[in-house]
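Only one protein chain is missing; all other protein chains are in place.
In order of appearance the chains are A and B, and numbering begins at 1 in each one.
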Amino acid sequence: MPILSIKKLTKSFGGLMAVSNVNIEMEKGELIGLIGPNGAGKTTVFNLLTGIYEPSSGTITFYKDGVGKEIQGLKPHAICKEGVARTFQNIRLFKDLTVLDNVRIAMHKNVKYGLLSSFLHLPSYYREEKEIVEKCIELLKVFNLEHKKNEYAKNLPYGEQRRLEIVRAMATDPKLLLLDEPAAGMNPAESQKLTELIAWLRKEFDLSILLIEHDMSVVMKICERIYVLDHGMVIANGAPEEIKSNRRVIEAYLGEDVNNA
Amino acid sequence: MEQFLQQIINGISLGSIYALIALGYTMVYGIIKLINFAHGDIYMVGAYVGYFCMTFLKLGFLPSLLIAMVFCTLLGVTVEKIAYKPLRDSTRIAVLITAIGASLFIEYGTMFFVKAGVRSYPDMTGLLVKQFRFGDIVLTMQQIIIVITTVLLMILLQFIVKKTKIGKAMRAVSMDKDAARLMGINVDSTISFTFAIGSALAGAAGVLVGIYYNSINPLMGIMPGLKAFVAAVFGGIGIIPGAMIGGYIIGTIEVLVSGYGNSMYRDAVVFAILILILIVRPAGLLGKNTREKV
Partner (left out) sequence: MKKVLESSVTKKIISLSLTFVIVQILIYVNIINSYLQATLATICINIILAVSLNLITGFTGQFSLGHAGFMSIGAYVCAIITMRMSTIQGFILGVLLGAIAAAIVGFLVGLPTLRLQGDYLAIATLGMSEIIRVIFLNMKITNGAAGLSPIPQFVNWPWLFVFTAGTVLLISNFLKSSHGRACISIREDEIAAEAMGINATKYKVIAFTVGAFCAGIAGAVYASYFYFIKPDLFGFLKSIDVLVIVVLGGLGSISGSILAAILLSLISTYLQSFAELRMVLYALILIIIMIFRPQGLMGSKEISLSMFNNLGNRLTFKKGRT
């Protein structure tokens, strides 16, 4: 059963083709890596997928329970409501809010009480707020951040900020999770732990994950399939072993040794 | 038809003044992304300096104009150094609030010294009161002086921005402050220079409006300041030719609304144009749309 199907996706800024004619097919439950040299257009693909940019042409179909829906050109919040969540390469937490609030905000789309209840604090407010906090704590526990729930996000160490970004994305209850360089800036031990966490997440929450990562050890270890982007185009896709020995990929990385990982 | 031509002449005169003020807004916005609310008040101070030169020092038009420009330059740079420079790395909203503060300070500080009442420029004599009649159309010497002064200053400005080293530095800083700094450009002094030029132009506009409309008061800068900002946005903020075009268009529209419609509504029309422009084409007439990088 497919979860995501990207067809002929193209985005140009002025005359520059940031992404051109990209096709990506993703099955439900897959963990796919998206790699490529700097400026290859990986993050642009994420921005197109999450509605931050509108594609110049092409379609993005997202499948929920086997039913497909074209989501290109929808607003980011609408795409999030469909069940696509993401993290950001350059951490974009709500810095001046607490860890708990960061997660609570991401739960907003499932909140049922209305404006009236929020102004008057009717019983439905107390009931649901309590549930929200409980769910948040549960999620924070999973990521071992529960003891920091009242800390401001900006005061967390770097690795924990990256983790909180994932918690926040998870709080939106996604079917498809887009991780933009989750291991960036982590030391080998931390990124090893993160790798395990991502693999575990997928199983536990029945997720499909699309992952941008520079750390080849992470990508090669956990991804079933890998798409390689260069100059906005897909130059290869396949299992990690195939990618490692692909001539075009090696050329694109020229000097960066894929085999080393 | 003749009435229409007369309105256009009046509109171009008023538009010249808006264009001069708008240039200062647009240059400062281009370089540090700040709506310098105090800019309209610098224009007001220019009008007062011109008034004092002509009334008490009995100076002629040209020396008064130059003194006002020099004085406003100093004032503009001082405001930048004291109020804006410490906030170079603050949020946009913080700097904007400071700009409002600086504006109020100049307005009411001036009011404290010169009192709130309206003052009149001395009666013009000699060449300055000459009028030319073409049928029913009247063209006054003041209008000619306003347009000529404005055009000369604009040519000078274009020369500075396009041909001189400091002009090149200004363009570089407005594109990328950090890169400019790495290239060895003194960013702080470039910003100060931008304020200096903008303030000088506003000072000139103040004196011109003094000889044109004759009466001045400490709060006279608020409305023309805002309208000049509208002009800058209309033409595309940060773009120098845009500010000139915007100034002339806004000035002409305002005069036409007063002439043919209801003069009470002229301010409302200008602001309605602003809101419309912001919604339909926020980058302005000559601007390009940009997006935040994610």
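Here is the rule we go by: contacts are C-beta pairs under 8 Å (C-beta built on N, C-alpha and C of every residue); 3 or more make two chains touch, one makes a residue touch a chain.
What you are looking at is a predicted structure, and each value in this text was computed from that prediction instead of being measured.
> Of the chains you can see, which ones touch the chain that is left out?
Even though it is not drawn, that chain still touches A, B.
> One chain is left out of this view; which of B:M111, B:L128, B:V187 or B:L256 touches it in the full complex?
Checking the options B:M111, B:L128, B:V187 or B:L256, the one contacting the hidden chain is B:M111.
> Among B:A83, B:M124 or B:I239, exactly one should touch the missing chain; which is it?
Only one listed residue reaches the unshown chain, and that is B:A83.
> Which chain B residues touch the hidden chain?
Its contact residues with the unshown chain are 33-35, 82-83, 86-87, 90-98, 100-105, 107-109, 111-112, 116, 222, 226, 229-230, 233, 262, 264-265, 267-268, 271-272, 274-275, 278-279, 282, 292, 294.
> Considering the whole complex, not just the chains shown, which residues of chain A touch the missing one?
Against the missing chain, chain A presents residues 50-52, 75-78, 80-81, 85-86, 88, 92-97, 101, 104-109, 111, 113, 115, 117-121, 125-126, 128-130, 132, 168-169, 171-172.
Just so we're on the same page, only the chains that are shown with their structure count from here on.
> Using mean CA coordinates as chain centres, what's the gap between chain A and chain B in Å?
Roughly 48 Å separates the two chain centres.
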